[in-house]
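Worksheet: the structure to be examined is printed underneath.
Shown here is a partial selection of chains from the complex, left in place.
Letters A, B and C name the chains as they come in the text, with residue numbers starting at 1 for each one.
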């Protein structure tokens, strides 16, 4: 359980850091969508390790193979399976971690829950697990674009205490991809890169905040009560490794305002469309999109695996000290950007189908 | 869709602010649990309107009736249905809101999605919808208590900028219930009450933060990948009306630390149990509980419906001004406490069953 | 678990034979459908006990109340809750059955599973449980009719060895409702009624077969692999009390033919539409509707509860003899007709929405 996400556009992921590979099965994709391995690869390349000096040096080309569900370049409406083989696995790096639990990592809890753990590279708790999400997200993004011109753009908005200035209403993918930290504020990006590089040399790690915006949304996505759009978005991104917090619109800062300051007043635009002048709601009211941009933020903690010495215990219950070997990201944020985008796209695509089913039938 | 929550301990809610009533169907409850309407009523009374001068004056006794699933005081394992009739509905208060959209409320989005809206009292978007959650949460809490001594305690930790000092490891229900704002820091509570009362007189509203702790958790609840415990908790509380943000453990503040500062180092306690000295993980690592206390925070925005004049538009697309009538909470926080507890209890109970099914069978 | 059915048009039922009542929550219903309690009551009246001399004499008016989800005569898109209160419960009739297990009834298995059982009237295993299904089915039927002119008609095709001659392509609801056994072959119906009446006097029971046809179906409903249309129909009707067998199209008899005899050859009708001359497929090929009429049959065993003496055992594990009191149908078939129709309509409606979501979006 727990390896499936979504209700109508539904993905099931599989695979571990080491072993046969990782992948995803996508169920419920509309038929006749043109899709190629190359399009999926673009997103996987944004996620893959070894892409720059501030990511883990593990070398994985992460080449994807579409096993099924696509015929002559188009989706057939049946299950799409995508597989990425593992390549540069170095199990020996993990020999020590087979026995010594990494603090704040999943080692202890997996062992406690299952009594067994694929300890090589973290097994299922490795961030390689997100490959399937990103591959599926590439397809979700294409559907969103094609059906309604919706675009989903994520970016690093803060690294530790370095806060970028970005306008979610105008930021472009090109700006995000213009530097290796994926922060569209290029001045701040330089500082971020320097900081991450310095932390890497200290064998330590840092975290930060990814912001994500979805634009051109139709009104009406999302549902009352439990499957509110912000609830499904929260679950989606809080299921990413290392995430510790979620905000929609004004988030925690909004709690400092009075209602009269916080409310987004309505007006009619030139097309007599109902709009809000401000967007503290983050594009969602009562769980349903109001047509304004959806804006959300995700907090990512500093990477748990670090080269510095830490006190810990062993599987056989001895206290010990661990300085982790293996190849790890000093900061997950740059690679988390495509992950957040993928999860947001998956939620929006699922709700697009759900809304269409219920509200465009009669 | 969207009215069901949970996988094994699963609830489906129904009902609107005005009309026949509100309620819940609970599916998957273990049999032979002793439960009474009186026990459920205790929680409903914490949630009900009119309980103090800082909540809405709407008078609802919110008396619950168990329709099915309990026989001679014990659960039978079949569907438990609980119904609460509406009483003090004053539809006339809403006549104006039938036509004028309340800013930052669900009025516009429901109309956009469905083309129809039970506008009396907000219909399904009313906070009365949470009655079913709280009733089901009362049962979930009892199971948690009985199976593993787990206790779930929520409290108001901040109102606007008034921040309380509370130790989640020791706070008691009695402390929470000792004042009408449900803040265990009694000195701060007095200030909060004064502030809410003043805002009420200003016909405005304010928000804040509810913190919640779950104690005595076994290791092993939660699942890898999508149904991580923090992901399900995030969805659960972000589905509550007016919630805008979620944090687990160190949350957003944790992103300001280095890995070496943030990691929770392990040690062995006197029983040779693996423990952490700090708890920035908030009791969850890799999506699975590690036996430490689960701590989370939820941001609630200021109530959208206020008596102050606001610019808005009408259903027939005219710009206008609205000063909302009806009876509304100047601050949802005191009544949000039992709602957050209920959602947390529902998630933990569901994962308790899911863990038991998979990991205690062979 | 087990009290919810359907994926997009989803129902959750609750309630027992005795106690507060029975009902259903319908989630995912399209908005703006005109629906009234009177329309639902028509179907409930076809199901209710005491409607003729060949059904149980228990008197229940089975008046339904729509609690939520309908506003000014139209569905709002939110959860529809429908409640029917129990009236003529005579618990004393069941005192003996509290202790003595009825052969071939659910008494033993409920006790074995749950360790507790609402023994009054069979509790959750009572056929009163189907009230929620029939109420929801009434709404599903209306959607099917409105969206695509689909009609679902069930009828009794066999009672014990009395086999009716009915043409599923032309049978009408009026013909079905023209007699109390719901068999459109009026000559055979008379014999069936006599037989049931005689069996009733013998304090025994009989079974038979309900046939059901769905007409005017669009091509394309249903899905490959697990959610084939016939698979979901099979589950739907095999979840009805007393059902023992299911056939689609040629069913078991089709296994006696060669492929060259069994296959439905294609031709083009005057509108150049692809049609089959025969319909041994029963309107479904590869799990997906082909536009021909869907025909299915459900076997119902003789009612388990009978007045005749039978050997059995008690809850306290003594062998004994039971001649059941209480009021029971000598033959469930006449009342099973609206139940089968309801389940078929629910499946078709769910697949209508599912198909619309996936295949009519791009």
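Going forward, a contact is a pair of C-beta atoms (placed from the backbone, for glycine too) under 8 Å apart; a residue touches a chain by one contact, two chains touch by 3 or more.
Every value quoted in this text rests on a predicted model; they were computed, and no experiment measured them.
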Ask   = Given 3 chains in view, how many copies does the entire assembly contain?
value = 4
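FYI, only the chains that are shown with their structure count from here on.
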Task = On C-alpha atoms only, rotate subunit A onto subunit B and read off the angle in steps of 5 degrees.
result = 180
Task = Please compute the C-alpha centroid of subunit B, do the same for subunit C, then give the distance between them in whole Å.
result = 38
Query = Roughly how far is subunit A from subunit B, going centre to centre by Cα mean, in whole Å?
reply = 26
Message = Counting only residues that touch at least two other chains, what does the list for subunit A look like?
response = 224-225, 354, 358-359
Remark   = Within their complex, subunit A touches subunit C through residues 8, 28-33, 77-79, 143, 146-147, 224-225, 352-354, 356-362
Query = How about subunit C: which of its residues touch subunit B in the complex?
reply = 1-4, 8, 10, 12-16, 19-23, 25, 27-28, 31-32, 65-69, 71, 74-81, 83, 113-118, 123-124
Inquiry  = Which residues of subunit B touch subunit A once you look at their complex with the stated criterion?
reply    = 1-5, 7, 13, 101, 103-110, 112-115, 124-125, 129, 158, 160-161, 199, 204-209, 219-220, 222-228, 230-236, 238-239, 241, 243-252, 254-268, 272, 274, 276, 280-282, 284-291, 299-304, 306, 308, 310-313, 317, 319, 354-355, 358-359
